[in-house]
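A single protein chain has been omitted from the complex, and every remaining protein chain is retained in its original position.
Chains here go by letter, A, B and C, matching the order in which they are written, and residues are numbered from 1 within each.
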């Protein structure tokens, strides 16, 4: 065990993967000698050489195009997109290529050994081009897996699983926790299952669901609610695609209430999919409408960041409204 | 009034707009002399000259980038993306630029005079690269409007509204109806409101909701259900963003049941947003879970197209299940 | 190569000198003139008679296949086809200059390369009839071939996407120590996509052993080359990327072969990309959905029909006494029959059973796909007449 922050946990996972797989390569903008703008790839070039950890030209569509080719050749391609806000130039390569590679070839070729890492989310005074949470776009793309960790321990285990998984994985890192989240992390290799939610805290009155940096927000709201005698079950979804309907359903069967929190705008955000599925699966158990506490339907604003964010207070209020329904 | 098919109605709307606005320009791949691969832009170059209707090089990101610039300059930019399957290279220009142009500049600049037309949808033996229905991706982008017509009359009126609207509009055309849908269309200019759903048929037991080519599918299912004595209200949503929550709610207050049909894969499809909102707004009125009849969570297959499609039979079955809940 | 650093070695001038593209002339390699006469003074031996024969046969095969499939499409037996008439030298002779271990990424009009690699007639037909023997499992439109065993990447419709992929694939081959390159075919239209730029630049910077082979055939559907770019073709772009570049007469088998062989050699030995631009012409319609009479003249087509790459090559073979006309006729007859027979077989083979609808989205179907399949299957059981192609195999 070692104390690591989220960045160190990721760096550590990358080192272990590169040691294990001689064909594992890490690349992206500034990831080489510099170690990435957030330093997640620090020392990889020094350790594994310039041919296995390298800067690319500044072209996200090129990075993912290259990564698709490299993965289809059989290598472990680990690509970094510097900010999730800049993943959109690569949207075609991801949606039309990465995700459909295996299906269209009847399983002859695939990008299964591709992992795309990208920092996402707000809370860092980054405005609308350094704060977006685009997970919902990718949740609508069959063939991809989408994974988001909430702390260093999850980050390392889930990233190692993502790299090992024989499917392309988009691994989104909550950048406001990069240095803020610190915890005990085993130094050796370990994996955490993809597609499985994590019940962070059990409770009986209402289920609170989030992922990434918002998990601590719902935990905080849960503490507030407990003071009012409301028992909250807190779940970290962890995998956005495929997601763990089973665990969420089990919880809602018990609590009868569900609140989902995410940073992205409400309309078409991933909470909509969860709400649509759960109202279907748990219809007769629901005692109140499923609540969504999310960003506004606007670009992510700078000056009004605090007001935009689905914080613990908004969550707490929504818990109250749901309980009082 | 004249009999027009959907393509002719669109062509007619484009002609009227170009006559009305000297700064209106139509451009895209093959839209010039050739009139577009579906011939929606036939004769525009002849009528308005090569500087107002022109072929572009084969680059969707360039087409929308160019269109954003042209619109921000104040011209009416009407861009065609040859197939909605090929809109993804332009995703960054649409999501990060078109949609945020006005917000980020505090209203100083905008792409309000931009309209993007693109044929979408399946049922034409096109496989996964000529059949996609990507509306849900764009529904998650504040700043855009997304509009889909179901027949020639709606197409002309909605397209004219889209071009006049001071916001960027993505206008998606159900290509399997291009020639199949024929109807009476006024020859003069008229507009239909954006953001408003159209109640195609009133009923009292269940609300069926769809858009574009799927409207006729739910109509067919409604006829089948009527034979069983089930009275269906049929609604064409028409605008995906912003969408007409009011009309749908009013209907569900009355029927107590909702079924949404779309071609795109289920997970993260636009039905999820509708279901999430309606379970919130109409919680106490719902007598059964909101049903989603959609494509499978796979790429759009060729040989199994028929099996993949959310056809009238699957819809009918879901109506029955919802009624029997 | 010039020093890559952003300022060292730069020449200084003291007057505003505007560089125009006319400054650079990129010649086109031709080894057989329009009459099929060899004009390389050195009389290099390119390939042996067997290879020549294989090239010629593959070109004929391709043309016969195209011809038959256009017919089949007109008869409504397949939904779509896309011919390569006039471009057979570009696709066949380039494939001939490669090694079997080289990966071919094609755009879609490179059936000639696939023929040369040994794709069987039955494989072609199974793909085009989307039947269950198609290795793509009938998931893609006709002409989206692919065969891992032949190192031929499955065709993908979105244009240009393969270009950066080729760089990545080649990088992987290099890292794995393979003596292999990747060749990526694309049209001059696809070269307008941003992915072209990304792919060439990355390949150059990252020293990827690949050949970017552009078929500049004058049209992208209806869009003529002069509405596609304003520079001197695609070759002139190579300079900007620091990529070695060869322009070649795409209707000249010898030239295409030599250029590709040379490109492959450079790519492999110097670990770098090479851009080849083959000047040719899409004599056919873009596809069976297209009618070129709306956008180009019969005269223009006629001019190019006279530059037939097969005729040119046959003249050369004849000159070398390598042309056995009788054998060739027999080969063509046999091929025609073979195509017809395979077509008849393929159209009778059923499509994949319904379970395949969820396979290969992931390595194994997750629970939500299993659930969707289960629901679908019980639905089909209820309405077997509505899903005649799968009801039979639906268990």
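Everything below uses one rule, namely that a residue touches a chain if its C-beta (ideal position, glycine included) is under 8 Å from a C-beta of that chain, and two chains touch if they have at least 3 such contacts.
What you see is a predicted model; the values in this text were computed from it and never measured.
Contacts of the undisplayed chain with visible chains (whole complex): A, B, C. Touching the chain that is not shown, out of A:167, A:251, A:267 or A:322: A:267 (per the contact rule at the top). Contact with the chain not shown here comes from a single listed residue; of C:133, C:232, C:301 or C:347, that residue is C:232.
In the full complex, chain B makes contact with the omitted chain through residues 23, 25, 51-52, 54, 56-57, 59, 61-62, 64-75, 77, 89, 92-93, 96-97, 100, 102-110, 112, 142-143, 145, 166-167, 195, 242, 245-246. For chain A, the residues touching the chain absent from view are 29-30, 32-35, 37, 54-55, 57-62, 85-86, 88-89, 125-130, 266-267, 296-299, 301-304, 306-308, 311, 313-314, 317. Residues of chain C that touch the chain left out of view are 1-2, 4-7, 10-31, 39-42, 188, 192-198, 201, 204-205, 216, 218, 224-233, 235-247, 249, 258-259, 262, 266, 274, 279.
In this text, only the chains that are shown with their structure count from here on.
Taking each chain's centre as the mean of its CA atoms, A is the chain most distant from chain C.
Chain centres here are Cα averages; for chain A and chain C they lie 39 Å apart. Here the CA centre of chain A is 30 Å from the CA centre of chain B.
One simple way to say how far apart two chains are is to compare their mean CA positions; for chain B and chain C this gives 35 Å.
Within chain C, residues 137, 139-140, 144, 156, 158, 194-195, 361, 368 each touch two or more of the remaining chains. For chain A, the set of residues that touch two or more other chains comprises 61, 89, 92, 96, 100, 103-104, 142-143, 242.
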